[in-house]
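Excluded from the complex is one protein chain; the other protein chains are retained at their positions.
== subunit A ==
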Amino acid sequence: MTDLTRLTAAQTAAAVASGETSAVEVAQAHLDRIGAVDEKVHAFLHVDTEGALKAAKAVDDKRAAGEKLGPLAGVPLALKDIFTTKGIPTTVGSKMLEGWIPPYDATLTARLKQAGIVILGKTNMDEFAMGSSTENSAYGPTGNPWDLTRIPGGSGGGSSAALASFQAPLAIGTDTGGSIRQPAAVTGTVGVKPTYGGVSRYGMVAFSSSLDQGGPCARTVLDAALLHEVIAGYDPMDSTSIDAPVPPVVEAARNGDVRGLRVGVIKEFAGEGYQAGVMERFNESVELLRELGAEVVELSCPSFEYALAAYYLIAPSECSSNLARFDGLRYGLRVGDDGTRSAEDVTALTREAGFGPEVKRRIMLGTYALSSGYYDAYYGSAQKVRTLISRDFERSFQQVDVVISPTTPTTAFPIGERADDPMAMYLADLCTIPANLAGNAAMSVPCGLASEDGLPVGLQIIAPAMADDRLYRVGAAVEAAFTARWGHPLLEEAPIL
C-alpha cells in the first residue's frame, strides 16, 4: 500500500479527485504520522484533529455530490502559528498569547479553507517570528529531521520540520528576513517569499510590517506554486496588498525551461563565514544552470554588505512599535493586576513576563534606534541603505532575469550553539535579507548535501517584484536536473524517523 504521507501535494490532490483515496484517509494518515513522530520533532504547537477530519470530510462530501474540487482540495497543511485561526489557538510562539483563541480567520487561513486544504494544526516558531533557529519559541525548540540535535531554521522551523519529516506535504511560513527560505534551506525543502504585497497580511501577527510576507512551503517546486496560487492575490483588508493579477507561478513551475535565461551571481555572497560544503553545492548549481542553457553573469552589489546592519535597525524599530499593542489590556496575558497597580505598571509587568529575551532585545534596540538624538544616525541611515540596496537590485535586473546565491552561509547548526550570541545568530540571514528590504520575490530550493556534514544546502533565487514566476521556472529546472542526477528527491536521503 502507498504511504500517503510520502506523496506530493499534487499527487495527493489527484488521488483524492479520482477517488483512489479519500481526503479523510489522507488526513488520518498524516494525523497518525504526527502522533508517531512529533514527540521527537516538535513541529506542532497545536494539532486540530477534529477540525482536520471535518474539513477532509467536507471535501469528500463535495466530491460525492459531483462538485468540482480545487487543485489542492483534500491536501493537508501545517500552518505557522502566526496566522489567526478562528476558534483555534494562535500563540506566535509566545507566552504573551498563550491560550488566546482568535475570533476571526486571517485572509490566508480563509483562502486555505476555501480551497479545501485541510489544516492539520499550527506550527512552532521563534517567538513573534524573531529568530533563525526556532529556539526562541516559548514552547521549546524544534528538531531538524535530518539530525534532531540541530536547528530546523527559523523563524518557521516548525513548518520546515513538518515537511521534512513527512507530517504534512504543504506548510505556510512568513518571511521578514529569511524565515521561510532559511528553514527550507537547512531542511532540504522548498520555500518561497513572494513579492512584498503579494500575499495578504490581514490576520498575520505583525513583526515588521514593511518586511513581513507570508508564503508557501512544500517539498516540491510545483507544490509550492499550487499553494502560492491559492494564497496570493489582492485583499482589500490589507492596505499594502498589491491590486494586480498573481504572476503565472504554476505555469512556470510546470515549464522549467531556463534556456537563454540570464542568471546573475552576486560576488559579495561568498568568502569569510561561508561553509566550504555550501559553496561547493552552490558552484555546482551555477554550473548546472549553465549546462541547462542559462547565461551566467557575475554581478557586484556593493551595498549588500550593509544589509544585515540596516535590517537589524529597521526590523527592531518597526517591531518596537508593532508590539506596543501587547499591553495586557484587551487580549492576551495580564500580570500583576491586584487592584492597586496602575495600568502602566500592569503593562510593564505583563510585558516583562510575557516576552522572551530576543523579543525584549529587539524592542529595546528599536526603541533606542528611534529615540531622539539617535534617530538620524540609526533608523534614518538604515532607511538610506535600504534605498541603496534597491538600487543595486534595479541595476542587476537590468542585466539579468534572476540573481542567485546560497540561501544561508552554513548548514543547520547544533541547537544551543548560537542561542546566547545574537550577532552569530543574525548571520544566518546574511543572504536572505536584501530581498526583504527591496520587496523582491525569492525562493530557496534544495541543491544537495554539504560534503563535510551531509546536511542539506539551499540555492536562493531572487526575482524582481511581481516576477515570482521566474523563481518557479528556475526552481523547477534546478529541481528536475538535480533529482535526475541524484536518482531521487533529496529528502529520500533524510533519516527515517
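In this section, a contact is a pair of C-beta atoms (placed from the backbone, for glycine too) under 8 Å apart; a residue touches a chain by one contact, two chains touch by 3 or more; residues count from 1.
Quick note on the criterion: contacts and distances are computed from a predicted model.
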| item | value |
| --- | --- |
| "Aspartyl/glutamyl-tRNA(Asn/Gln) amidotransferase subunit C", "ABC transporter permease subunit", "Beta-ketoacyl synthase-like N-terminal domain-containing protein" or "siroheme decarboxylase" - which is the UniProt name of the missing chain | "Aspartyl/glutamyl-tRNA(Asn/Gln) amidotransferase subunit C" |
| Sole contact to the chain not displayed, among A:G328, A:P406 or A:G475 | A:G328 |
| Residue among A:G197, A:G214 or A:P406 touching the omitted chain | A:G197 |
| Which of A:A270, A:V296 or A:L349 contacts the chain that the document leaves out | A:L349 |
| Residue touching the undisplayed chain, where the options are A:A17, A:M279, A:V296 or A:A309 | A:A309 |
| Residues of subunit A (touch criterion as defined above) contacting the omitted chain | 100-104, 196-197, 210, 236, 239-240, 242, 303, 306, 309-310, 312-313, 320, 324, 327-334, 337, 339, 341-349, 351-352, 355, 357, 360-361, 363-365, 367-368, 371, 377-378, 380-388, 390, 422-423, 437-439, 465 |
